[in-house]
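Here the complex is missing one protein chain, while the rest keep their positions.
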Amino acid sequence: MERQRHQGMAKNTYMRWRLPLVCLLWELAMIILFGVFVRFGAEADAHWEEEKREMNLTSDMENDFYFRYPSFQDVHVMIFVGFGFLMTFLKRYGFGAVGFNFLLAAFGIQWALLMQGWFHSFKNGKILIGVENLINADFCVGSVCIAFGAILGKTSPIQLLVMTLFQVTLFSVNEYILLNLLHVKDAGGSMTIHTFGAYFGLTVTRVLYRPNLEQSKDKQGSVYHSDLFAMIGTLYLWMYWPSFNSAISDHGDAQHRSAINTYCSLAACVLTTMAFSSMLQKKGKLDMVHIQNATLAGGVAVGTSAEMMLTPYGSLIVGSVSGVVSTVGYVYFTPFLESRLHIQDTCGIHNLHAMPGLIGGIVGAITAAAATEDVYGKEGFVKAFDFTGVYQTRTPSIQGGFQAAGIVVSLLMAFAGGAIVGGILKLPIWGDAAAENCFEDGVYWEVPEDEESDA
Amino acid sequence: MERQRHQGMAKNTYMRWRLPLVCLLWELAMIILFGVFVRFGAEADAHWEEEKREMNLTSDMENDFYFRYPSFQDVHVMIFVGFGFLMTFLKRYGFGAVGFNFLLAAFGIQWALLMQGWFHSFKNGKILIGVENLINADFCVGSVCIAFGAILGKTSPIQLLVMTLFQVTLFSVNEYILLNLLHVKDAGGSMTIHTFGAYFGLTVTRVLYRPNLEQSKDKQGSVYHSDLFAMIGTLYLWMYWPSFNSAISDHGDAQHRSAINTYCSLAACVLTTMAFSSMLQKKGKLDMVHIQNATLAGGVAVGTSAEMMLTPYGSLIVGSVSGVVSTVGYVYFTPFLESRLHIQDTCGIHNLHAMPGLIGGIVGAITAAAATEDVYGKEGFVKAFDFTGVYQTRTPSIQGGFQAAGIVVSLLMAFAGGAIVGGILKLPIWGDAAAENCFEDGVYWEVPEDEESDA
Partner (left out) sequence: MERQRHQGMAKNTYMRWRLPLVCLLWELAMIILFGVFVRFGAEADAHWEEEKREMNLTSDMENDFYFRYPSFQDVHVMIFVGFGFLMTFLKRYGFGAVGFNFLLAAFGIQWALLMQGWFHSFKNGKILIGVENLINADFCVGSVCIAFGAILGKTSPIQLLVMTLFQVTLFSVNEYILLNLLHVKDAGGSMTIHTFGAYFGLTVTRVLYRPNLEQSKDKQGSVYHSDLFAMIGTLYLWMYWPSFNSAISDHGDAQHRSAINTYCSLAACVLTTMAFSSMLQKKGKLDMVHIQNATLAGGVAVGTSAEMMLTPYGSLIVGSVSGVVSTVGYVYFTPFLESRLHIQDTCGIHNLHAMPGLIGGIVGAITAAAATEDVYGKEGFVKAFDFTGVYQTRTPSIQGGFQAAGIVVSLLMAFAGGAIVGGILKLPIWGDAAAENCFEDGVYWEVPEDEESDA
């Protein structure tokens, strides 16, 4: 199976030297760069006792660790178990789903600590890290996990590592443009994580279009137990999404509010997803694909606005709409994208992340534009949008315009970046499998023998 | 399969218009009601900066979010993964177990935010919500998940939504009577959640008695892997139960104590469950049904008393006893209930929630009645039982009496409510399946084809 011939072209999926080489060289690079650049931030450094006195803090509880660590762990679970298991729905690609997600995320968080560190935590030649950097690294990798969903089953682990390297880089640049240059709010990452990640992944899978993929069509489905494994991923993403959207919001009311808005949006999303899943099917039966995915759209769609005064009622509306859009997407758009636009989107990230991400960006822009001192309070208004320093004169409507600009920038970065990275991944040196061996763990994994006759 | 004939009665399980209609109308109702009533509480509102000053708080850490959010997330996992996966033990009902639990809980938490909000968080015409409301909504839905266990596999999703609507309403009324009128303590919900939820569900399943259920008997068992999926549910319930019982206790020692008592009770419960599981079986082998369920009885049985000075030693006793009672229940009571009382209890909630819930209520009453200023300290005594205002003159023994009254009220509400709601669910319009199609995902779900030959 290592050396396959297909359509006159040999596909060499032999990983023995290439994968170790990439892994080891890159880890070595990480060690060197961390050695040169990365140090503990003040709150994680043993000098904290002195620091605490200088900052006039009376309690260790004021260490940012205690404000953010529980949310960090929830986000961590979402990245590794959430995304990992969500993709185990394929009957014979469970090892690849969980294992490659593990690999790319473990590499990605290291590279993200550096990239985001240079942009946001760089001081006197050193990157100073704390728990918020860990969360942001996980967030950044989240966008890679999303893109992975589009190309799931069709790429080699080396391609995934290469994509991670570039996508993390581009993510960090895009994030810097949005947060620092445009001064946009996006705590839950509707734009930076979901819109960027999804359209990046969709562009990559378009460039990697495989005309003969129907040869492995029998492996693109699920079996009974693989659908249950996928539900583990779904539920952990769904349950911990309030932590995701609130993890890096301001201490106090903003974190509190983010969690409530996200909770409400997700609850509403489940009902409209179930409704449309049944309605769009002649037999009226529910489809696990929708339940596994579209129920999460409500979390994506309030990613930008959750920390704003969206209100529980606004959250229900956004969640309801995004559930409908996402489910309709699975039924109508995904087949259309594949047949007409040659976009093969294995997990349907267009429905779960791309469209809801756009909704999230737009809702964020509107919510920001509609902000008033009356609703936020004088201090809360300034704090919520960080209208200080050079941004002191920004009005809500101008902020709304910048938020909208953030969507456009994210889209452009995704298309351009995805096209370039897709082109790189198309090079015939990365060891991807032939079309008839896609969605098949046996290509890159030792698979237990009795599996053939079993699952 | 959609239109089945059985015993001369057609069972129409076609959901295409009914389910979407119910889901969408109800979600619309939620949006309208939330729009009219629900707003952020002070700690989640952008006016928090001003609020903080007024309340003389020096740190954002004093925001209730940080006292309760980690426990909230644990409770959230218990409701969606815990209950959801606990019920996946059936060989062909995994989608229904996880999926319907997801649906009813997502609807239930919205309706619970309103119902509980009107009773407990209503101020100037608005329901003001914060993290504690989210926890309470999850708690309320927990009682529905429990009742779902009794009717698992025998009801349509619409029946479940109808039951949720009514049960959440009755739960909130019962909770109001107990907590506000009787001034009863029940932080972990032995009475309000477990006793009420379980006897409600048992009454419903009694009313819905199906004489021909043995026709689907072959599907009422488990397969090897479905038992492992169920263990995921069991363990998450078991591990996070200390969070459940402490989530809404008073800040400080009460939360701390609740977690310790629950931890001890659950640990003891595992040993007595294993002992009796082996002992009550001729071959002396362990039965997964007991391990999956009876090991959790220790959490139920300290639900009321965990925040009191039950002591670790008292917790071990309560946990030990409840493990025995629950396991004995699975072996002897469940068959008895089915054959003699026509109560078909799919998951054995009588053993896991009803009896341990009663134990919990009684232990709570005794612990309260035995309270002394010596044990609690002068201030701690008043704080633990909230003996302030009109309750200033209550003595421990009177409190014990009211606690006992709380059990009786919960039982009466459960029987009466269950009878009425069971009657409503018996109407032939909700699309339940015929007896031979119970415990079968294929009725309401698209099931992967190769499942037939596989799992």
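Here the chain labels run A and B in written order, and each chain numbers its own residues starting at 1.
By definition in this document, contacts are C-beta pairs under 8 Å (C-beta built on N, C-alpha and C of every residue); 3 or more make two chains touch, one makes a residue touch a chain.
All figures in this text were calculated on a predicted structure; none of them were measured in a lab.
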item	value
From B:Pro20, B:Gly41, B:Pro70 or B:Gly117, residue that would touch the chain that is not displayed	B:Pro70
Which of B:Leu179, B:Ala268 or B:Ile359 contacts the chain that the document leaves out	B:Ala268
Candidate in contact with the missing chain, chosen from A:Arg39, A:His251, A:Arg394 or A:Lys426	A:Arg39
Those residues of chain A which, in the complete complex, touch the missing chain	2, 14-17, 19-21, 23-24, 26-27, 30-31, 34-35, 38-40, 43-50, 52, 59-61, 63-66, 69-70, 72-73, 76-77, 80-81, 84-85, 88, 92, 94-95, 98-99, 102-103, 106-107, 109-110, 113, 129-131, 134, 157, 225, 229, 232, 444-451, 454-455
Interface with the unshown chain - residue positions in chain B	59, 61-62, 66-67, 70-71, 74, 91, 221-225, 227-228, 231-232, 235-236, 238-240, 242-243, 251-257, 259-260, 263-264, 266-272, 274-276, 278-279, 281-288, 291, 295, 309, 311-313, 316-317, 320, 375-377, 379-381, 383-384, 455
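Keep this in mind: only the chains that are shown with their structure count from here on.
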item	value
Separation of mean Cα positions, chain B and chain A [Å, integer]	33
